[in-house]
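Excluded from the complex is one protein chain; the other protein chains are retained at their positions.
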Amino acid sequence: MDGAAPSFDIARIRADFPILASEHRGKQLVFLDSGASAQKPRQVIDAMVDCMRSAYANVHRGAYHLSEAATAAFEASREATARFLNAPSALDIIFTSNSTMAMNLVAHSFGRGVLKPGQAVVASEMEHHANLVPWQMLRDAHGTELRICRITDAGELDLGHLAELLADGRVGLVAVTHMSNVLGTVTPAAQIARMAHEAGAKVLFDGSQAAVHRRVDVQALDADFYCFTGHKLYGPTGIGVLYARAELQRAMPPFLGGGDMIATVGLHHSTWAEPPAKFEAGTPPIIEAIGLHAAINYVEAIGMGAIEAHERALVDHAMATLSRVDGLTIHGRAQDRGGVFAFGLDTAHAHDVATLLDRAGIAVRSGRHCAEPLHERLGAEGGTCRASFGLYTTTTEIDYLAETLVSARKFFA
Amino acid sequence: MDGAAPSFDIARIRADFPILASEHRGKQLVFLDSGASAQKPRQVIDAMVDCMRSAYANVHRGAYHLSEAATAAFEASREATARFLNAPSALDIIFTSNSTMAMNLVAHSFGRGVLKPGQAVVASEMEHHANLVPWQMLRDAHGTELRICRITDAGELDLGHLAELLADGRVGLVAVTHMSNVLGTVTPAAQIARMAHEAGAKVLFDGSQAAVHRRVDVQALDADFYCFTGHKLYGPTGIGVLYARAELQRAMPPFLGGGDMIATVGLHHSTWAEPPAKFEAGTPPIIEAIGLHAAINYVEAIGMGAIEAHERALVDHAMATLSRVDGLTIHGRAQDRGGVFAFGLDTAHAHDVATLLDRAGIAVRSGRHCAEPLHERLGAEGGTCRASFGLYTTTTEIDYLAETLVSARKFFA
Amino acid sequence: MSFSELRDLYQDIILDHGRKPRNFRRLDAPTHRARGDNPLCGDRIELFLDIQREHIVDAAFIGRGCAISVASGSLMTETLPGKTPAQARALSDAFRAFAMTGICPACDAEAMERLTPLAGVHEFPSRVKCATLPWVALNAALDGQGQEASSE
Partner (left out) sequence: MSFSELRDLYQDIILDHGRKPRNFRRLDAPTHRARGDNPLCGDRIELFLDIQREHIVDAAFIGRGCAISVASGSLMTETLPGKTPAQARALSDAFRAFAMTGICPACDAEAMERLTPLAGVHEFPSRVKCATLPWVALNAALDGQGQEASSE
């Protein structure tokens, strides 16, 4: 683990993010929507610009210098991503367009190609739609069963229920979040993997949130699949990552057809390239891979340990500060939680609260955050407001949020 | 049509592309691989930078100013894309990650969702793998037939054969290229659409090459589906475009599941958003859509008519100049062709030629250009070299290519 | 913090209708009804109309939503009685333009008066859908298909 706070110079970090210096609606921007998508440091922007200004070409197929260099840079990003997740090899890393695509890839290639009709997939009540809808679609197309693991009132995965769901040995895949994008709950991934494996199931973790906030070690977790998305990790849109264990990749048929994923193509029959190329059809997100590499370098330079420590401090501060706002309900009281707070105010609808906060310069999200079933479970069908933190978030911003919520409550009372 | 040459100031245009000023291997870069991926003008780079520096947020779900503005910019890109293709409405435009994804989307949503087993898909001998492999996979998964339309020795689509293939009325989709990425052939799309429609089939055009070189009017062509890819149109990687006629979009089930493509989500059942959202699961390529918009603005400002005229001049010049190189075979002699030249030298293998050209600063591609069956058809199983032009290509560069080929031939003789 | 700049959007009359919506009830025997849903934020309304001899004689709604959508439903149901379905539909189209632009040349004066408090919403693009949700449900109800409408 990296050391914590000393290297964490928040002023210097904030200076890396040009947008944080901007004003919106005449107020200093307080960006508390990093859980939806994070802002980009100049290191990421510069890397993408340099690529486009002086090092751009398509990859994998050119025998000229520029294309060779672009290919090397693209593959270096894959190596860096593998190191970031502590994957055994860069060959275990598949680039996709986002997390959603990563989970759809698993649902198609592993779901239709490896799971048998009648086997079951377990998801949970607190999944993002991206880790729920693909399994519903798989069920309808392929005849797998979909089982839903309950959560406790504190917002933790109900491991007792998970054990029940696994008991009949028919579960082929457990697909759960590593960190809830609403409750902030961090799930006990290593334990879940152990339970799944003992029951003969593979396990997928949706790390879209977790990978931003914690050091992830796919080998320590014993994950079969793990995914995250570039734009939440201070990188560009248009790129996501799927870690998939090598032997699973070999067993899985391809998902998308096209260039680069083939070994030989005849008019009527084709054979497939070795993984991970087999799962990467067409021109990949080249400029985005360069940006993602810069983003990984950026967070690694600060240190995931330091980032986690900073966030723990923010979470403690937020929990204390927001708990003092009268009429505020915080959803999710998990023991292990990250910097995502969904809340409701007694006198006002989430949308109205978000509009007021926006006028105070505070960007929060309102709605159901792509987790509609979870909002039903919370009795918050009408939506919640969500403040989510990034590595540039300060306790001062959280204080300002709390103050503004007090005023907002009065405004609507 | 726009007017031609006067507005076409090649020196000014080249100055827009930072990479063209660079040297590679100590030689001035002569970039003749735009068909694989084009270089980016500063207008595109700047638009992406501005977005990341001062206007970035996730789209569609935020009630705060930044997100509203990002959503407006993202949707403005969709509008611009619709205008670029003369689509009836922005709602007919689906953003994907590239052309390959666009064709896979059609193969899944329309192929599995609308076509019936036993119906046939027609592709051609000169398709890029992206417009061939998905139909092979559809056949194997869904029981549709795959029929291959021949090309003539000149490299044109054999319309007589197409008529034969359509005759039994069982064809549900004709999926052909609008411009070959190897032969340069521009296909008579309007006529193909007419033939397909008369036989009761829908038609998809792979416009990955064509949309870069010609003004495309999907209404005039009467296309049902039309796709292109951002990175070949001087835009970023990570974004592609599928035009799909509104009533087809309504008939098609969704392909990928996740956020943004849903209307309501329950733990076990979900309903879908209206098109095009129905086909855009997860966080879309936001920064890339901004870049694509800038790219479209860029080519529109020059004028697609002017670009086409410039290219016709380049093609005529290249045909004359390259024909004078002894021992050089140019593949493809279509009447209507764009700026893509695949060729072979009698004394050397394509790879060796490409390496020599690279040392002279010339970037060309060698191999089979994701069109392996076409290379078999051409008797060029061992691959070809391909020079492909962009709007920044000059006749001087073509002359230099021809001279260098003469030297290369001697080197290997 | 006073939020005085927000008074354009949250005029007192909006806050009042948001807190205490008028016609917030079911109709026992509606001749027309429809649901309106804004899936992204979870707003949902159910609209009831009683149409007799080509005139709306009663309009009511239930549901959940933000101050803007509830106030809009409240003001809408106040405005509808006495109108023919065709007039209601015209008003609905006019209102939607109004919500997006803040002006409404086509609105008749009386309707206008009741609806002007919603003029401010056009400055808040993500809130326009809140204001139009009841009107989307109105069109669906008049279409008589009884199905769910969405303002997404």
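Letters are used for the chains, namely A, B and C, taken in the order the chains are written, and counting of residues starts over at 1 for each.
Note that a residue touches a chain if its C-beta (ideal position, glycine included) is under 8 Å from a C-beta of that chain, and two chains touch if they have at least 3 such contacts.
Remember, predicted model here, so these are calculated numbers, not experimental data.
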Chains in view touching the one left out: A, B
Selected residue (touches chain absent from view) among A:72, A:154 or A:251: A:72
Candidates A:114, A:159 or A:273 - the one touching the absent chain: A:273
Residue, one of A:89, A:264 or A:396, that touches the chain absent here: A:264
Contact footprint on subunit A, counting only the chain that is left out: 60-64, 67-68, 71-72, 262-264, 273-274, 277
Residues in subunit B touching the chain absent from view: 25, 348-352, 355-356, 359-360, 366-368, 372, 375, 381-383, 403-404, 407-408, 411-412
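Keep in mind that, in the parts below, only the chains that are shown with their structure count from here on.
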Per-chain CA centroid nearest to the all-protein CA mean: A
Chain centre separation (subunit B, subunit C; CA means) in Å: 45
Subunit A and subunit B, separation of their C-alpha mean positions in angstrom: 31
Multi-partner residues of subunit B (each touching 2 or more other chains): 61-64, 67, 262, 264
Junction residues of subunit C, two or more chains touched: 39-40, 124, 127
